[in-house]
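Only one protein chain is missing from this complex, and each of the others stays in its spot.
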Amino acid sequence: MSTQAPSPDTTMSGLGGNRRLGDRLFSGAATAAGVLILLALAGVFTFLVLEGYPALVADPEQIPGEGGIVAFIAPLLFGTVFGAVLALLIALPLSVGIGLFISHYAPRRVASTLGYVIDLLAAVPSVVYGLWGIYFLAPQIAGLFPWLHDNLGFLPFFSQSPSGSGRTMMTAGVVLAVMILPIMTAVNREVFLQTPRLQEEAALALGATRLEMILMTVLPFSRSGIMSGAMLGLGRALGETIAVAMVLSAYPGLVSLNLIGSQNSSTVAANIALKFPEYTGLEVNALIASGLALFVLTFLVNFTARAIIARRAEFSGANA
Amino acid sequence: MAKSIDVTDLSIYYGDFLAVEKVSMTIEPKSVTALIGPSGCGKSTFLRSLNRMHEVIPGARVEGKVSLSGQDVYGPTVDAVSVRRHIGMVFQRPNPFPTMSIYENVIAGVRLNGGRLPKARLDEVVERSLRGANLWNEVKDRLDRPGSGLSGGQQQRLCIARAIAVEPDVLLMDEPCSALDPISTLAIEDLIADLKANYTIVIVTHNMQQAARVSDRTGFFNIEATGQPGRLVEMDDTTVIFSRPSQQATEDYVSGRFG
Partner (left out) sequence: MTAVNAPTETPTETDAAPGLESHRHLGTGATWGLTGAGLAGGALLGLLAGSWAVGAVAGLLLVLVALPGVSWRVEGARRGKDRAFTVVVTVAFLLALLPLLSLIYSTLTNGLARFDPEFFTSDMRAVLGEGGGALHAIVGTLLITGSATLISVPIGIMCAIYLVEYGKGRLARMVTILVDVMTGIPSIVAGLFAFALFSIFFGPSIRFGLGGAVALSLLMVPVVVRSVEEMLKLVANELREASYALGVPRWRTIVKVVLPTAGAGIAAGVTIAIARVIGETAPLLIIAGSTTNLDWNIFEGRMMTLPVFTYESYMIPGVPPEPGVDRAWAAALTLMVIVMGLNLAARLIARLFGTKSR
């Protein structure tokens, strides 16, 4: 046996030999890739600050709207948050319902397929959502506006005269809601499934109906999960660009609670997409500054969502 | 090729927790040494420290000395990777590589180390190793089939073939039969008896009959209470351990009075 040496390392007589070089290079490369992630995020921030800075110190006259950078960004941020919150209000109950349907109502065999179908909504490119919003959804929804205006016109949301084209904040909100449904549903589905089986069975054994079981065990257990899913959805809605740019008849600089009229607040992202091709010089810097504001806003929202998830994982023991 | 192992005052820690305390033993070449003891007594941990596999677990470290025919396994210039090439290991559950065929599994140790051998030599290694593991006749017609398609016992013998293909000096076995049915277990035990001719074998087992059947010498590990370190209570010829051990604890354990 001693004559055969299938190990290629024929020079190795003892236990020595420095085999660590490959390991060092490889782990170095892997660590570098990790560090690159940090650098990329820092780079996003740095370059947006560098290119946005000229707009911050510029003469207010030269900023679009001629009122300075704050007056430029603030109404856009308002519109951004307004549209995103609207989308969230629509999507939150739906995503909880869909999540429950998939996790607790649909037959086990088809549940994962149903989840996949919902996930397909996330695969649709936003530009397709834009076309669909304009040509399909807007005309359908516009039919509701006169009724809303006549009956609920005393609310600021419905006081404007209804838009005939349907290119309103309401339509944008619905499109955004559809777009953020998949991620929220996916999070909800996961946490619903993590509900301890024993708790559920205990509730059922007490004679609870399925609804009562869900109210007693699943929803309390999932509260923070639902919240973090909602934050993730909110983050998506805040940053969505093209669909809003296509659907919304927007007036940058306008702060309005209107949902059904043709004069709507614009959003940061949509405004960048719409104006970038035509702006020059400091106007571009102003757009980048608004993008920086959007970045910080979404960063905070996403960070909060992840923090909730992380806390939950630590305390619930569900992932143990 | 078979070499002896000398262990002197070996203590193993997980972080601050002392798992195994001051074990000393000598393992003769071309012998089978069985390590027995209750669960959690540190015998598997000890086994892993012999070829530095415990280093895979974060925070695990050792104090003391292990030498392979006089060479310090934990010496400052010694690389854990090369130690493992000299001291092979077979695990509790069969773990053939799922992406590889039976053939590729056997030569995995050669291939993964970057070795290039002519096809004829590789064929030779495969046949010799599979014969050595008593598996050749069962699989010679389907060497290109996935290793995961074999039965549990065959998979475990494939893993043994894989381990001996790199021609280690010592073969460590961590409860190699605990996931197998009695017939497969018997096949492995027969194999161990054959392998003894060429290899030094250390086997951890929960099964005292198995220890009695296959080993020349037996070491009994024990733990006084949960949270206490495991210790080597005594080590002697297997016949002595099972008939007239010197320690009461050993007597209690092998006679089934506890553990």
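Just so it is clear, A and B label the chains in written order, and each chain counts residues from 1 on its own.
Here, contacts are C-beta pairs under 8 Å (C-beta built on N, C-alpha and C of every residue); 3 or more make two chains touch, one makes a residue touch a chain.
Just so it is clear, the model here is predicted, and its values are computed rather than measured.
J.: Check each of A:Val124, A:Leu193 or A:Met227 against the chain that is not shown and name the one that touches it.
T.: Final answer for the missing-chain contact: A:Val124.
J.: Return the single residue from B:Lys43, B:Arg128 or B:Arg162 that touches the missing chain.
T.: Candidates B:Lys43, B:Arg128 or B:Arg162; residue touching the omitted chain: B:Arg162.
J.: I'm checking contacts with the chain that's been left out. Which of A:Pro75, A:Gly235 or A:Gly253 qualifies?
T.: A:Gly235
J.: If the hidden chain were put back, which residues of chain A would touch it?
T.: Spelled out for chain A, the touching residues are 7, 19-20, 22-23, 25-27, 29-38, 40-41, 43-44, 47-48, 50-52, 93-94, 96-98, 100-102, 105-106, 114, 116-118, 120-121, 123-132, 134-137, 140, 143, 178, 181, 185, 204-205, 207-214, 232, 235-236, 238-242, 246, 269, 272-273, 276-277, 280-281, 284, 287-288, 291, 294-295, 298-299, 301-303, 305-306, 310.
J.: For review purposes, identify every residue of chain B that touches the missing chain, sorted by number.
T.: With respect to the unshown chain, the touching residues of chain B are 51, 53, 56, 58, 81-86, 88-91, 93, 95-99, 108-109, 111-114, 148, 159, 162-163, 166.
To be clear about the criterion, only the chains that are shown with their structure count from here on.
J.: How many angstrom lie between the centres of chain A and chain B, each centre taken as the mean Cα position?
T.: About 52 Å separates the centre of chain A from that of chain B.
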